[in-house]
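For this depiction, one protein chain was excluded, whereas all remaining protein chains were kept in their positions.
In order of appearance the chains are A and B, and numbering begins at 1 in each one.
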Amino acid sequence: MTLVLDIVTTAAILFAVSAGLLVVFGVMKIINFAHGAFITLGAYAGLLVTQAGLSPWLGLPLAFIAGAACGAVVERIVVRPLYTRALDAILATWGLGIIIGQLLTLGFGREVQFVQSPITGTLTVFGEAYSAYRLFLVLAALAVGGGFALLLEGTRLGLNTRAVIMNEDLARGLGIDSVRVRFITFALGSGLAGLAGALITPLSSVDPAMGVPWLLNAFMLVIVSGASLLTLALATLLLGGAQVLVSTLVSPILGGLTIVVLAAIVLRLRPAGFAR
Amino acid sequence: MKEVAALQIEGLSSGYGASLVVRGLSLEVAPGEIVALLGKNGMGKTTLLRTVMGYLQARTGHVRMFGADMHDRPVHARSRAGVGYVPQEQALFQDLPVRDNLRLGLADDRQMQGAVTRIGALFPFLPARLAQKAGTLSGGEQKMLLLARALMGAPRLLLIDEVTEGLQPSNIDRIAAVLRAEAEQNGRAILLVEQHVGFALRIAHRYAVLKGGEKVAEGEAADPDAAADIAAHLQL
Partner (left out) sequence: MKRMAAAALAGALVVAIAPFVLDGYTANVLVRSLLFGVLALSVDLLWGFTGFLTFGQSAFFGVGAYAYALTATQLGVDGFLLPVSLLLGLLAPAVLALLQGWLSFYHRATPLYASVVSLVVPAVVTQVLYSGGTFTGSSSGLTGYDMPDLSVPQWLWLCGGLLVLLTAAAAVFVRSDAGRLLVALRDNEMRCAFLGIPTTRLRIGLLIAMAAVAGLAGWLYAAYSGVVAPELAGFDLGTQAVIWVALGGRGTLVGPVLGAIGIDLTSAYLSGSLPFLWRLLVGLAFILVIVLLPQGLFPAIGRLILHRRRAAPVAPPALVPAATATARARGEALAVSDVARHFGALPVLSGVSLRAAAGELLSLVGPNGAGKTTLIRCLSDGTERSGGTVHILGQRLGSLPPHRCVALGLGRKFQTANVFDSLTVAECLRIARATIDRPSPWRRAGTLALPDAAMEVVQATGLDRLLGEEARLLAHGQKQALELAMVLALDPALVLLDEPTAGLTRSERLQIGGILRRLAQDHGMCLLLVEHDLDFVREISTRMVVLHQGRMVLDGTVEEVAASDLVRTIYAGEPH
């Protein structure tokens, strides 16, 4: 039973961490390698809030804002000129990740720090005591996914965004400012990365390099999902589930590799991944 | 005083990479006027429209819309200035329902109700099919949806790329009637790119023939010699 809960909560965490990357990839067709750094940034935003003695809940919106603001600046200065050079955009965002990581190191030092959790204790689910915060993360992931679905399906901005995803030239011809859509998307995706950073830190710890391992998993999940939130949810459940199983039953070290290796093999056999 | 042209193209050249596909072309379309641009495939018709829309940078020359120079204006700004563009291929969002395709023709969702009613009068099949995916419409219906979407925002200038290709005569008649009425009753300027000479001469006021990216002939569509003139210039 604990195993099932582990799988569901792990999938939820992976979903929250990957959603921002997916959105950017879907609209802009580029991989934001600064995503890991934005996650770290969000984590430090959460840390600042707890250090200031404020409620840990405040850390979540603050992390989102920090990520989004940083993303907005980055889009304008670095990503926009590289829009037609997808591989160079990967490189430049990776460089950005280095810069953000070093700035955080200069500001906060290299040491590992801990963040207070907004929810402590356990809940009893199906007769098992289970970490309440991990369960909260499932709600958080559902909220992120649901919020996105609502934004995409229910608003005009969402319709414009989907139009840009499906056929950018056509969307422009219909009066949609695709540059603005990309800008908003990148800021939003970065904000989500920040939020994810603040969400995951109570489970682990904060240090300037924490985003990198997350980045690799998120990256593989996004590539394997194509550009759909639904397939991302499926991919996190399947691959995240496999990770939990391997970690528990075989070895945690191999577990850490499960997602990347499985995703690479899935893509080799089926280049569209989990997308239809 | 002379009326300001809806579209004024002056000495326009453009192309891809090292090659020029449109060479020094000039053309004007006045409000309420339909101008047909005839030419075979590969003669630069689509390239011309893409340059007018701003997808391609003009190498030389000017594009003015409603008197304003469009140089450096991005595609979406040209569209919002009151231009409806009907591209030739893959121009519908196949996976979106008809309703969303039409919505995308409008800048403001609040005008949706009125616009759908207006468009429904022109293409009666549409209002009943709003929930259907655009990709499941027949070829002729898709072409009409394209035109309907371009008319949603009541553009002052319509740029139409080969709307009759592959259509049955009855659909062509429908489109001819709609375009003629939109120009005459609502004063829309229409630049029609066509291979179908009969259709073009039926609805246009003026015509021009494009060959190798250059304008090789032009005249009044009502001129009894128009068809012969065009045929002579279309030969290889």
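The rule we apply is simple: a contact is a pair of C-beta atoms (placed from the backbone, for glycine too) under 8 Å apart; a residue touches a chain by one contact, two chains touch by 3 or more.
A quick note: this is a predicted structure, and the numbers were derived from the prediction, not measured.
Visitor: Would you mind spotting which of B:L12, B:A91 or B:L234 touches the chain that isn't drawn?
Guide: Looking across B:L12, B:A91 or B:L234, the contact with the absent chain belongs to B:L234.
Visitor: Of A:L48, A:I65, A:L82 or A:A242, which one is in contact with the hidden chain?
Guide: Checking the options A:L48, A:I65, A:L82 or A:A242, the one contacting the hidden chain is A:L82.
Visitor: Applying the definition given at the start, please give the residues of chain B touching the unseen chain.
Guide: Considering the whole complex, chain B reaches the absent chain at 15-19, 21, 40-42, 88-89, 164-166, 194-199, 211-212, 227, 230-231, 234-236.
Visitor: Take the complete complex as the reference. Which residues in chain A touch the chain that isn't displayed?
Guide: 31, 78, 81-82, 85-88, 90-92, 94-96, 98-99, 102-103, 105-106, 212, 216, 219-220, 223, 251, 253-254, 256-257, 260-261, 263-265, 267-268, 271
FYI, only the chains that are shown with their structure count from here on.
Visitor: What is the distance, in whole Å, between the centres of chain A and chain B, each centre taken as the mean of its C-alpha atoms?
Guide: That pair's centroid distance is 43 Å.
Visitor: Of all residues in chain B, which touch chain A in the complex?
Guide: Touch list, chain B to chain A: 53, 55, 74-77, 79-80, 85, 87, 90-91, 93, 95-96, 100, 103-105, 107, 109, 149, 153.
Visitor: What residues on chain A touch chain B, complex-wise?
Guide: Interface residues on chain A, with respect to chain B: 156, 159-160, 162-163, 166-167, 169-179.
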